[in-house]
Every structure is written in C-alpha cells, then in structure tokens.
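Every protein chain except one is present and positioned as in the full complex.
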Amino acid sequence: MILTRGQGGLFRYVLYGHAALAMAFLLLPIVFIALLSLGSSRWLAFPPPEWTLKWYQELAGDPRWAESLWLSLRLALCVTILSVLLGGAAAFALTRGRFRGRRLLKAFFVSPMIVPVVIVAIALYSFSLKLGLNGTFIGFVAGHLIIAVPFSVICVGNSLRAFDIALEQAAAICGASRLQTLRRVTIPVIAPGLMAAAIFSFLASWDEVVISIFMASPQLQTLPVRMWTSLRMDLSPVIAAVSTLLVLASMLLMLVLGLLLIRRAPK
Amino acid sequence: MKTAAASRTLHEAKPAWPAIAFLLVCFVLPVGALLLRSVTDPQWGLQNFAELLATGTYARVLFNTFLVAATVTLASLIVGYPLAWLIVMLPRRWQQLLLAILLMSMWTSLLARTYAWLVLLQKTGVINRLLMFLGVIDQPLALVNNLVGVVIGMTYIMLPFVVLPLRATLSSIDPALMHAGAICGASSFRLFRSVLLPLSLPGIGAAGLMVFVMSLGYYITPALLGGTSNMMLAELITQTVQSFLNWGLGAAAAVILLAATLLLYAVHMRYLDEAER
Partner (left out) sequence: MNDTIPAVQLTDLHKRYGDFAAVDGVSLEVRKGEFLTFLGSSGSGKTTTLNMIAGFDEPTSGQIRLNGISVVGLPPPRRNIGMVFQRYTLFPHMSVEGNVAFPLSVRALPKAEIRERVRNALRLVQLEQFGMRRPSQLSGGQQQRVALARALVYEPQLLLMDEPLGALDKKLREEIQLAIRKLHHRLGVTILYVTHDQEEALRMSDRIAVFQHGRIEQVGSGEDLYHRPATAFVAGFVGNSNFLRGEVAERRGHQVAIKLAGEAMLTVPSGSIATAAGAVRIMVRPEEIELAPERGNGAQVAISVEVGERIFLGDVVTYQVRTAGGEILSVRQGHSRANPRVLDVGTQAFAMIAAERCHVFAVA
C-alpha cells in the first residue's frame, strides 16, 4: 500500500507505536468502566478492594432504571417505524419525482443534522411548553423523529438511486399492478436501504440525550436522561454498571450486524 | 404556465408531504420562533447581541468555545491521521480489527464514554495516580472540571469522526505515486511531507472542519467534564434559558452558534468538492 510494511524503517515503528497508544486510548475508558462496575468501592477507587456484583444487583432492583429502559425501547421502536415510513416516502419523492427544487428539498430534509442539537432541544422545549407536550410520550417521539428522519431519507434515497427502474417496468409487463410491484419488487430490492434506515433511526433515538433532557419530566425519563441526571448528582458505580451493559449491547449489535453482512456476501 | 409547473411540483412531491409537514411544524417552526426571540425578547432590537458580545463573561464563553473546538480539532487530527494511515497500510484482518474498535467506540453510549473520562480524570483517579506513581508529577493535576478535561473527552469522542473520513481519503490516493517518489530517491519522511500530506490536505480540511463544527455546538461532554466557571456556548444557551429564563439572550447565543455552524458547513461543502476531485 502506501508504505508497504517492508519499508519505512524507523518511521514504521513510530507509526505502530502511535497506533497502539491510540487504540489503548480508545479502549481504556470502556474497559475501565467495565472493571469499575465490578468493584466494591462506592467512591470508585481503583483498583477496588473487592470484586462484586452488587451494583448490578442494585440496578436490577431499582424499578426506575427498568422503567427508563422500557421507555427508551418503546420510544426507539416507534421512532424507527415512523422514521422509515416518513423518510422513506420522502426519499421516493426525491428520487422519482420530477420537479424543480429537488436539491433544496433534500437540503431541507438533511437540515436537522446540521443545526446543533442544543438549539433544536431548547426550541422544542419552548414550543412544547406552550402546547403542554413536555414529559409526554408524543413529545419524545416528535423530538427524536426530527433527528431520525434525515438518516432515513439518506439511506433509502441511496438505495433508490441504485435501483434500476427497468425492474418495475418488467414487473408491470408481467402483469403486476403498481401496488404489487411496490410490494414484491421495489421494497424487497431496496430492503438493505430500509434496514440501514431502521438501524440508524433506532440508534439515533436510543442514544439521544440533549433533546430528551428537555423533553423529560421526573416521571418520564429515557435511559440516557436518567444516566445524565444521575451523573449530575453523583458518580455512583451503578452508572458504571449501566454503562457496561450498554457497551455490551453495542458489541452484541455489532456482532449481529457483522454476521448478517458476512452472510449476505457469500461470493 | 407557472401555476401548472407549481401544481405539478406539488403533485410529484406527494410522498414527501407527511415528512415535510412534520418537519415544518416540529422543527422549522420552533427553531424559527426561537431565533426570532433573539430580537424580540424582551423587546425589538439587537440588545441581546450587544450584551453577548460586549459583556466580559459572555465574550469569554464564545472565546472558550472556539478555542476548545480548535484544540480538539487539532488534537484529533494529530492523533487520528497516523492512525488512519496505518489502517490503510495494514492487511485486511488488522484493518477490520482496528475499524471494529473504532466503530464500537462510536456506537457506545456517549454518556457511558464521558462518564468513564469523568472518573479517570479525577484528582484521585487512575491517571493522576499512575503519573504520580511513575514520578512524572508530584501533585495530582486538575484534569477535569476544566477545559483540559473537556478537550481530552471531546478528542476521544471526535477521533472516529476524523479517522473514518481520513481513511477514505488516504485509500483513494494512488500508491503508485508513493512508489514513484521512492524511486526518485525520497526518504519516507520526504515522501510524507511532499507527496502524501499535500494530497491528503483536502480530506484533512474536510474532516477537520466537520469536527470543528461539531465541537462548537457540543453540549454533553463539555457540560460533564467542564467546570461552571469556564462553560462553552451550548451550556451557556441552556443555562441562560433554563436557570435564568432569559430567552432573548439564550436565543441570541443560539443565533450566533447557528450562524457559525452554517458558515463553516458552507466552507466544508467547498472542501468536499475539492476532496472528491
């Protein structure tokens, strides 16, 4: 490649060393948190005097964390479905529609990604205060959907652009109505784009912190919000336990996706 | 004829109507209303902006924000560029391993990662204890609740956002160019300085700009790792609004943040075009 591994001399080792340090930098906090969650020290002393699972037990015993988890899941699911529907339909209009101002419309759909989240958060905060939507499920859905829709538009849009329109013509000639064509040809072929849109939308909602902080009420807190308020108050190792579980969940997701990708490409 | 075209536009864009309506109502309207408040709250005029830019404390916040963003950008580029380069050099197995670690870092909860640094950087935390153990320092360093902690934490968060685009840029550079330079007699360092670096400059610019813009508006990490005395723009906005209920001032700060963001994105688009050539 650029500098093949055979050459480079000293420089090569400098590069290796740098990379090792950078990787350690990346992994350190994650590993550290996992270890902390298993230590018995309330004050996060490291190395801990004992190893224990009590923080996980405390976590399991606290109904509020379970509630937040459940809320986050329900929310992410709702947002995913709505995002794929709305964003997917918008992508159809963007790729198939023949009208001027398509670029402008595309920019419009992507704009929530550009505006800093904190601005969106307090704008929505003010708006929903007036409408009484703070601390409601709908309020959360609306807030998360704003962040998720751009992902859907982009992912489904990419899939649609790569889609060969002649496939739909072939289906029509074979006798399929427009609905049948959509259901049996178009959607299955763009399924990877839909899948990507779903995954990104889910993660966007699941991880969303800033908007959620402002949309939350003491009774209705998503998982990230509960972590945030806990962090502001004190640094209990329970948070370490939650963090570790979240890390494991990410790793699991990556593993699953990796396996799916490998299965899809046998050639 | 204009109305015919207009009605055709509306018709052709039909599938997008729900999304358009939703974004207009829940996004454009609230944000627009907020931005408007900067010049209407408490009364018409630009007093909010004057107050922001003239008052020492607020001006300091603006300065801190840009300083931190610049530092984070620089730091992530310095750490990230060699990493990206190495990834491109390595055989597939190693590439995939390193990328997996990067992606995992990106996908792990932001709060979990920030929390980790919060603990690590404490005066009694691991890093200080390690440095004291190694004899590098005598007294624990104040690594958190100040801008140092913010820089460290944000560099950590931004690193994948630098490495991934840079990897794409570097892998698109024709290796034959490096070979040609080597045949001409250039040392590795010379090759880097005169061939690789200039060619990757557009990619560096694009990635750097993106990180800079993201850092400007970042809320979570600075709020957790920073101290109350040196807050950044995002926290200023939320505090002004939530604690002081000064919507006008908060909105003005939001306008400044948004303006800077949009300006930088416009520059970024230019870089993107160049990087693609």
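Order of writing sets the labels: A and B. Residues in every chain begin at 1.
As a working rule, a residue touches a chain if its C-beta (ideal position, glycine included) is under 8 Å from a C-beta of that chain, and two chains touch if they have at least 3 such contacts.
Because the structure is predicted, anything quoted here is derived from the model rather than measured.
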_Touching partners, among the displayed chains, of the absent chain_ = A
*Selected from A:Gly17, A:Gly101 or A:Pro188 as touching the chain missing from the view*: A:Pro188
*Kindly state which of the options A:Leu27, A:Ile138, A:Cys174 or A:Leu260 is in contact with the chain not pictured.*
A:Cys174
_Considering the complete complex, identify which of A:Ala166, A:Met233 or A:Ile262 is in touch with the unshown chain._
A:Ala166
_For review purposes, identify every residue of subunit A that touches the missing chain, sorted by number._
164, 166-167, 169-177, 180, 184-185, 188-189, 191, 267
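The working rule: only the chains that are shown with their structure count from here on.
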*Roughly how many whole angstrom separate the Cα centroids of subunit A and subunit B?*
18
*Name, in rising order, each residue of subunit B that touches subunit A in their complex.*
5, 8-9, 12-16, 18-20, 22-23, 26-27, 29-31, 33-34, 79-80, 82-83, 85-86, 88-90, 98, 100-105, 107-120, 122, 124-126, 129, 156, 159, 170, 173, 175, 178, 182, 188-189, 191-192, 196, 216-217, 219-220, 224, 234, 237-238, 241, 247, 250, 254, 257-258, 261-262, 265
_Complex contact set, residues of subunit A against subunit B_ = 1-5, 7-9, 11-12, 15-16, 18-19, 22-23, 25-30, 32-33, 36, 44-46, 85-87, 89-90, 92-94, 96-101, 105, 108-109, 111-112, 114-127, 142-143, 145-146, 149, 153, 203, 207, 209-210, 224, 227-228, 231, 235, 239-240, 242-244, 246-247, 250-251, 253-254, 258
